[in-house]
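Note that one protein chain of the assembly has been removed; the remaining protein chains are unaltered in position.
Our next item is chain A:
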Amino acid sequence: MEELLYFFSTTQPRRPAVIRQVLLNKRTVSNLFWGLRYGILDWLATYPQLQREQFDAVIKTMLVKGWLIEEKQGLRLSLAGLNQSQAFEKKHYRITKPFLFSRLKTPLWHEVLQLLVQVVSETSYQNKQYYVVNSSMQARVIIKQWYQKYYCKNLGQQLGNQLLEFLKQMNSSDADLFMQLFSGHKVIAKTAEQLAYNSTYTGADIENLGRDLGSQLIDFLAKGTSIFKSLAQALLKQNLLAQSTLETYKLYQAGIPLARIGKMRNLKAGTVSEHLLEAAIFIPEFDFKRLLTPQDYVLFNKIFQGEIDNWRYEKIQQADPQSSFTKFRLYQIEQSKVELSR
């Protein structure tokens, strides 16, 4: 788990709990905000199996080794830690498109992809008797429905072509490893551990490679025009927001006042605010101006300068006791986005 070093900075002290929760996709506004500040929101949901004990133990070891340094606001990467992180990166596989992970329905996408390759492969040899790869009922139903709709003579040719076209953009030894993770007609998948015996990668690296290329493949199919498009689209979430947040945001977009949204959805005012803060973090075109008045901007501008991490709500409370925490956080989010876009 030395890759955890990637998520620390030599300049910005960071709280390990935030990093862990981002990797796990635990979405509280505070986690998401600090994830935004740390610039690691792309990594949401990349390690859904992360165990707390294991994570804590790794961080502890890193502190002992001096790769991380404890400071008041969190942990900072030392020079030794930076060297270690760079050395680690040279030897190991690093996920290239982490932002795709939170868009995928997990673990469904993996099962469907495995089933798709197997079913099309067996069909290519007109074989109907085989042991189906382990998969949930849901995955089997999805594949069955898709198959009934799209079955055609050259199914194998079509999937083969899509895979070739997708993989030719990749590093070819990565592509070789990736394809060995699938079972089909008279072809049995290798486990990540097995592939690691003859590779410079570890089993964990190959698992990451499989997830990374797998999610990119689904993205590729979903954006393409092949007969696999609708299947791939069914594996992607329509929206990055949680369902309840999305509903609140839609009402907000329709121009309905916050108090009424709360009544309509039977939510506390605090919950409505949290939903809007989450939307403010994820939605690129979020309209901050509806919630922050020109006077707010003047006041915030006067009080808050410099490092956004260090701004404190108490300061605005002293200047204007009416101003809410939500407004303060919104302004912080907006300014963070401005900073990131520079």
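FYI, a residue touches a chain if its C-beta (ideal position, glycine included) is under 8 Å from a C-beta of that chain, and two chains touch if they have at least 3 such contacts; residues count from 1.
Here, contacts and distances are computed from a predicted model.
Trainee: Given the options "Cytochrome b", "ATP-dependent DNA helicase RecQ", "Xanthine dehydrogenase family protein molybdopterin-binding subunit" or "Phosphate transport system permease protein", which would UniProt use as the protein name of the unshown chain?
Mentor: Hidden chain identified via UniProt as "ATP-dependent DNA helicase RecQ".
Trainee: Among A:Trp67, A:Phe178 or A:Tyr252, which residue is in touch with the absent chain?
Mentor: Missing-chain contact among the listed residues: A:Phe178.
Trainee: With the missing chain put back, one of A:Ala189, A:Leu209 or A:Leu291 would touch it. Which one?
Mentor: A:Ala189
Trainee: Touch as defined at the start, partner being the missing chain; which of A:Thr46, A:Gln114, A:Thr245 or A:Ser336 qualifies?
Mentor: A:Gln114
Trainee: Looking at the full complex, which residue from A:Ala45, A:Val112 or A:Leu163 touches the chain that isn't shown here?
Mentor: Among A:Ala45, A:Val112 or A:Leu163, only A:Leu163 touches the chain that is not shown.
Trainee: For review purposes, identify every residue of chain A that touches the missing chain, sorted by number.
Mentor: The missing chain touches chain A at positions 110, 114, 117, 120-121, 124-125, 128-134, 136-138, 141, 156-157, 159-160, 163-164, 167, 172, 175-176, 178-180, 182-194, 197-198.
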